[in-house]
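Take a look at the structure below.
Just one protein chain is left out here, and the rest sit where they should.
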Amino acid sequence: METLSWLCLFLPLAGVVVLALAGNRIGREPASWLATAIAFASFICAAAVFFSILGEGESSRSHVYTLYTWAGAHNVHVLHVPLSIQIDQLSVVEMLIVSGVGALIVMYSIGYMHGDPKQRRFFAYMNLFLFSMLLLVMAGNFVLLLAGWGMVGLSSYLLIGFWHEQEAPVAAAKKAFVMNAIGDVGIAIAIFFMVRDIGTTNYQEVFTRAHDVWPKGSSDANWVALLLLLGAVAKSAQIPLHTWLPDAMEGPTPVSALIHAATMVTAGVYLIARCHVLFANAPNVRTLVAVIGVATLLMAGVIALVQTDIKRIIAYSTMSQIGYMFAAVGVADDSAGMFHLLSHAFFKALLFLGAGIVIHALANEQDVRRMGGLSKVMPRTTALMWVGTIALIGFWPLSKDGILEGALHGGGTAGWIVYVGGLVGALFTGIYATRLMRLVFYGEMSEFAKEHLHTGHGEAPWTMFLPVAVLAAGAVLVGFLSIGFGTTNFFGDFLAQTAPTIEGTVPQDILTTALAWGLGGAGALYVWRLYDDPARVAAVRTRFQTMAIIAEAKFGWDELYYNIGYRPAVWLAVTFDSVGERWIIGGSLWLARTTVATVARATALAQSGIVRQYVTVLAGGAALVAVFFLGKANL
Amino acid sequence: MTVALIALPLACAVLIGFLPLDRRVSAALGLAAVLAELVLAAVAIVTFNVGGGSQFVTDRVWIPNLIGGADVHFHVAMDGLSMFMVALTAVGVASAVWTAIRAGRDRLGLYLGLLLLLEASLVTLFTARDLVLFYTGWEVMMIALFVLMGVWGGARRRFATLQFIIYSLAGSLLMLVAIAGLAVEGHSFDLGVLAAQGRDSWWMFGAFALAFCIKAPMFPLHGWLPDAYRQSTPEVTALLSGVISKAGAYGLIRFAVPLFPATAYHWRWLFLGLGLAGLLYASLVAFRQPDARGVVAYSSVGQMNLIIIGIFVLGPGGVFSDNGLTGATFQMVNHGVVSLAAFLLIGLVELRTGTDALKSLGGLANRRPVASTVFLLAALFALAVPGSSVFISELYILIGAFGEQPLLGAAASLGIVLAAMYMLRWYSAIAHEGDGERVDATTPDLRLSELAVAVPLLLILLVLSAWPFGVMERLG
Partner (left out) sequence: MHIGVEYFVSVSAIVFGIGMFGVFTRRSPLILLLSVELMLNSCNLTLIAFSRYWGEQSGQVFALIVMGIAASEVVVGLGLVVAVARRKAELDVDRLTALRH
């Protein structure tokens, strides 16, 4: 199992190296297939590891494998960082998601990126991302986690800014990277706490000794959890570090699917689940996690209602769904959160890839107002998108339900907030998800669509369809993991040791399910009928005008950050550059130079070149000396 | 071994610099000399005995009874830090020589001779264990730089060179006085002997620290740097940033702190505070620079101030100070290579487009995949992307800083975000969006001879990132 784990991790890295070195010598299609094959190979290794783990007894499912000492010194005080991976239930679930969904999306990209001049580079970057994300979830210590964390941010930067000939992707990539860097700093400072108080960042030691060195609820415990939360919030695009995610849609659609839906943005949830010991040690911070989750899920849900770009609708939906996951781990129901992460990976990737098929067919148009009626020409895509939409609204699998139930039964006050907020969110989800389907696939086909639609050979090549279909199947099947056939929460039980849940709940609470279905369904039906009549749409918008304006302005976060963050920083930089560098530093040097020059010039007056002046001075000096000595001789 | 490392470039310097040789012969000899030096350095690294302290020692009496009964010895030795600094010098000068040959500097023989003289003096100062010998290396380095900067630089080179030399000399001369003082008090010029005496002298420590902090440079003694970096030839700037600034940090680690441990500990907050201020100040100013050189120059100032923070976390216990110092010494190696790569790449851009003004560049990555990747890697290492060796060394410094004072560590960590901002701006301005006014659609991708300048450096960084422990355990 050890070898398989390492292979799973390093195969994608090998892929990057091979593709980078091969450069132009390898053809575009062979390069794409190579990258896909590597991704699948990695998945096979992950699956093998998973089955190995299944075969083991519950208590011995946690393994730490070390390759060599990565950083450190022979001095005992210096932090020792081994290149080690921890394979347990939590990490193996993540490995499967990352490599599995990843492989499918890489395969999809063969069709989507076909013909792009930088196609080979794209696949190299995708492999780099897979390696980084696997490193993140497999790391056995916090430093390695941070390395993976940062490299995932790097891959995101490279892929968002893939079409770097244009301004918007470049700006979006930089924004994403810088905001993620803030999260990196959070994790780094948490590491400092660990080194100072525990002496190591290895998961095993940190989690066992945490409550010894940081008493529960103490300020140190809170700081550590809060700093880790900062990292999680940045990576998962939750309030307040969420503004980079919509901009990230500038990247190619497979990137949005893989990184900004299925894997990278869920890393924050993984982190909180992994560090559940540390968050249990800081209950107030844990409650904050839940609050952030609820706030984000509601805000993002509202914003999604008014978006007109198909990818941005799905992006805000992602933000909202991750809010649900945060809410779950915030009420200590880690398994429920992870289960939603799993199911979300399937249906959200499915939705993005489906949207990608639509975008591809409409010559890269992304505005839903220029679509419509596509179900007639793209029936298969439509069907698959419905699977995703149904999953998103929450009819099946019951991952959202699981969160709501857990919150209600075991979450205390925070649990109530999650419950109510989650139900309201279900209403919003119903509305925006159905709105997307309604506007894109039904109704009148727009003029634009009629002109530009090209589905020459079927709706899309099989390399794009197959992954979407597999994801749809996965979304359906995954539901059984948490309820079995009505009784067993396989998923929750499997994860219980590493991501504890609230009594290993099975979504049995009929009331909650009914409420969630009811609200979601109501929203869906409402919006379906609404768009039959454009006049009613306008009326609704006028009625909710204030909310609409706020939603369209995305609640003003970008403007806020621009004014309290960016502008002061620029002002500071400008001041340092002009007042600091030019005036103070430059000024002090100027002062030194001028003083020396002035003194030199003054002294140089003595060098007049006039002999008689020299003689006079000489004589005068001699006379003084003579007087001095005469005086001493007492004459 | 150490003597060979000093003698080889020195002898070749005299040969190439003074003999009236044909350009090609000078170039070939120069290349041979630096490659031989690289081989020697590699041999030293490979045969280094981990945990064995100072090795490759040579100790001979040079000038008996100079002042106060103290003999001047030719005492050189290499421990981990010295060895890697020597290796860094070898790598840096080799890259510089190759760049100079490619760029076709006039009076090539003299230029290469001076570069080799610079190399010899740097190796001397990095391995000297005798104060006078160290000072000799220090001053010869200044002489070589004076000519290199003053003769071959840009339009304002005279001003930049004089400013640099006079500023540095002010510090060095004070240091000379302190050396004399030490000899009179301690009756020796030998580092080991004097350090064992454990003295506490404010003015002497101040004199040493001043000289080194001017060279590093520590905020606010960095006024000479922007002009010096902008006016020199790219390879000289690369050496200034990559190797010579490290000489300043090295002096603090090897001499200033060990000779006056109590004084250094007493005054550490002055250096920690100025280091923190310098890191944040320089990082912000870097963001505003309109030219590629300016961004990397101020970035350099920031990084050196971070190294100074790592040096001065001199806690009484071991945890913070050991992590901080390990981080600082490793960062000296990492940042040295990064700086070399960055400035040499800027030199390539200047050769191709005639400018390094960011608003005139852009689009270098369009249809030029090799250039795109090479510049990207350089930028990523410069901003210490997690997973890289630079990230590790910065992390260890910050661990040390945090241990000394949590707020110090937290504040210094902001440098990470700032570095991301200015390096991404740098990279985007050079590589992204449409072709800039000076970048032609027909400008070809990087050729092999150009790659030979930067790729070996990037490879070193990649290897270090895969196995930082290899260097860290020897730095011990």
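Observations on the model:
As written, the chains take the letters A and B, and residue 1 is the first residue of each chain.
Note that in this section contacts are C-beta pairs under 8 Å (C-beta built on N, C-alpha and C of every residue); 3 or more make two chains touch, one makes a residue touch a chain.
Everything numeric here is computed off the predicted structure, so don't read it as measured data.
Here the chain not displayed is in touch, across the complete complex, with A. Screening A:N24, A:Q545, A:N563 or A:S608 against the full complex identifies A:S608 as the residue touching the chain left out. The chain not displayed touches chain A at residues 604, 607-612, 615-616, 619.
Going forward, only the chains that are shown with their structure count from here on.
Residues 50-51, 163, 167, 220, 222-224, 226, 281, 284-285, 287-289, 317-320, 322-323, 326, 363, 365-367, 369-370, 373, 376, 380, 385-387, 391-392, 395-396, 398-399, 402-403, 406, 409-410, 413-414, 416-417, 420-421, 424-425, 428, 431-434, 467-469, 472-473, 475-476 of chain B are the ones touching chain A in the complex. Chain contact summary for the complex, chain A toward chain B: residues 20, 23-24, 68-79, 81, 117-118, 121, 132, 135, 143, 146-151, 153-154, 157-158, 161, 164-167, 170, 174, 177-178, 181-182, 184-185, 188-189, 191-193, 195-196, 199, 569-570, 572-574, 576-577, 580-581, 584-586, 588-589.
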